[in-house]
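I'd like to ask you about the structure that follows.
Missing here: one protein chain of the complex. Every other protein chain is in place.
Labels for the chains are A and B, by order of writing; each one numbers its residues from 1.
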Amino acid sequence: MKVSEMVRAMGFHPVDWGNLAASRDIEDVPLRLMPSWKRPVAVVFGIFVFLWILAFFSFQICRNIQSGQWDENWKRIPLTNFNRVIAITALWTLAFCYIPGLIAAYIQLWRGTKYSRFPKWLDDWLKMRKQLGLIMLGLAGIHACISVAYITPQTTGWVYEEPTRFQAEVVVDANTTTTNTLTIYNNEFNWRGEFFLSMGAIATCLLVVLGISSLPSVTATLSWREFTFIQSKLGWVALITAACHDVFLAWHYMFLYWGCFRTLPIGPQYALYPPFIAVIMKLPLLLPPVDNYLQKIRRGYERGSQSESKKGNPL
Amino acid sequence: MKVSEMVRAMGFHPVDWGNLAASRDIEDVPLRLMPSWKRPVAVVFGIFVFLWILAFFSFQICRNIQSGQWDENWKRIPLTNFNRVIAITALWTLAFCYIPGLIAAYIQLWRGTKYSRFPKWLDDWLKMRKQLGLIMLGLAGIHACISVAYITPQTTGWVYEEPTRFQAEVVVDANTTTTNTLTIYNNEFNWRGEFFLSMGAIATCLLVVLGISSLPSVTATLSWREFTFIQSKLGWVALITAACHDVFLAWHYMFLYWGCFRTLPIGPQYALYPPFIAVIMKLPLLLPPVDNYLQKIRRGYERGSQSESKKGNPL
Partner (left out) sequence: MKVSEMVRAMGFHPVDWGNLAASRDIEDVPLRLMPSWKRPVAVVFGIFVFLWILAFFSFQICRNIQSGQWDENWKRIPLTNFNRVIAITALWTLAFCYIPGLIAAYIQLWRGTKYSRFPKWLDDWLKMRKQLGLIMLGLAGIHACISVAYITPQTTGWVYEEPTRFQAEVVVDANTTTTNTLTIYNNEFNWRGEFFLSMGAIATCLLVVLGISSLPSVTATLSWREFTFIQSKLGWVALITAACHDVFLAWHYMFLYWGCFRTLPIGPQYALYPPFIAVIMKLPLLLPPVDNYLQKIRRGYERGSQSESKKGNPL
């Protein structure tokens, strides 16, 4: 305490981090390497590896078993596969930012109080959301960069108008030509492509706004309600926009088309599983009676408690 | 005051927000939802709706009256229309960030003093500039994302070299072909396209720098003159670069071509109206005598006042 006083007298702000026994931990502080990032990075990396193997199986293994040639799609691993996998990883990760809050809401509704601790795994998950969101933003950014350069009617035919085929004398070498059918692609988006690209750009922009609001100096200028509004409302809009971006890409292939001997779901299908779970879990919470009851619990109400008013808390 | 002292003794910084009567307002603070953003969002949304209706009239209504088929361009609403409209909204909004400062300068020149209050609408407008600029940045970002994926010689022919047309036996179905003229587009930009894309990329980058300088922690590290330099000088360069980006897109169509039965201006034309007004208003202020006089007023000089020196203020 004397030290604190002396420090304050010298015009600094003393910060008391505990007694002498804690000194070993405190000395390690400047050497700690982002302890809050280790687990989220591991989780996203796990999702990425899982989806990468799935994509590898669909596009390389399965396709080559079908053709029997074993020469297809190998060169597509560094970009095409990678881009699809990070896109799906990003969408899953974004959904995984909202699912723990939904589980927490159901636990609070079930227990009828906010004054009981969540299970440790849920607590850890809730604390991981900011990091998950920022990693997701990085993946979404890489996906956007690659995609705007990659997208052409030849490589992403689903979202463009029909190409034209014609017969031509193809030049094989200086003296030889051979009659062949060639394709001229149509660079106009079809109506699904128009929605697909708009949704993608809007989702990217919303995610960047979410990311900016996570910068310490920006967060500091936001009121509690403003931060919640951005992270929750805008975040949900971003999740749904990104999911629609995926839906407009696949559209009727979403139901008619299956990959790998028509057994496995295709990428745009399984990309939607976690966002779909999040939306399904969210919908009941939007019903006014459920919502009101949850707000009441979060204001401090306890079901079956006689002493509510005492524990009441304006927020 | 006693509370303040006690708080300070505890090592915190007391902040006095007024007496007991203000408590109701203060309690609302954490629940306020970005009060400074409501009006700018409404203004930009108004501009967007106005321009959206204009674009809808030009591309859908008017085009279909001309053709009489009522089947054209409907599918283009979600992307092509949207992209044009946000591009023009962004350029207008950027100009509207600079016009109020120009009006203020003329008022100061007219009144010969800086010690009189601006009319309330101008004051509100001046306070809105930061928000207008940031919304503009979001729109410009979406426009950039969409455009780099959208731009092809087929969809934006004005900025590319001439395509080649040839006669071909187009394949209709397995057994039928029909002779038709097909087009192979040339993916090389013409000289206007080269300027068009460079200007667009530079303007985007400058706007991002302007946005970064608005982050609280960055603003805090900038001196008054540095902040003014970035927001004013770089901002004007961004406005002019973005306007040139638009000029190089349309170029000779800027004067020769009119939309909708040759009566209405086309998008790249009316996009330039507010930037043009801003530039026209700015030019006289750049004349050295006018500029010097304005600087003098802003340093505290008052026309017709005998007590200038007393009110003199170094900035």
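The criterion applied here is as follows: a residue touches a chain if its C-beta (ideal position, glycine included) is under 8 Å from a C-beta of that chain, and two chains touch if they have at least 3 such contacts.
Being a predicted model, the structure only gives us computed values, none of them experimental.
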Margin query: From the list A:Ile146, A:Val209, A:Ile240 or A:Ile277, pick the residue that touches the absent chain.
Written below: A:Ile146
Notebook entry, point to check: Pick from B:Gly193, B:Gly235 or B:Pro275: which residue touches the chain that isn't shown?
Noted result: B:Gly193
Checklist line | Contact partner of the left-out chain, one of A:Cys62, A:Leu126, A:Leu182 or A:Met254 | finding: A:Leu182
Note to self: Can you tell me which of B:Gly46, B:Pro119, B:Pro216 or B:Pro284 touches the chain that was removed from the display?
What the structure shows: B:Pro216
Notebook entry, point to check: Touching the missing chain, which residues of chain A?
Noted result: 11, 29-34, 75-80, 82-83, 138, 141-142, 145-146, 148-150, 152-155, 168-171, 177, 180, 182-185, 215-218, 220
Notebook entry, point to check: Please identify, in ascending order, the residues of chain B that touch the omitted chain?
Noted result: 4, 8, 13-14, 144, 147-149, 151, 164-168, 181, 184, 186-191, 193-195, 197-198, 200-202, 204-205, 208-209, 212, 215-218, 220-221, 223-226, 229, 314-315
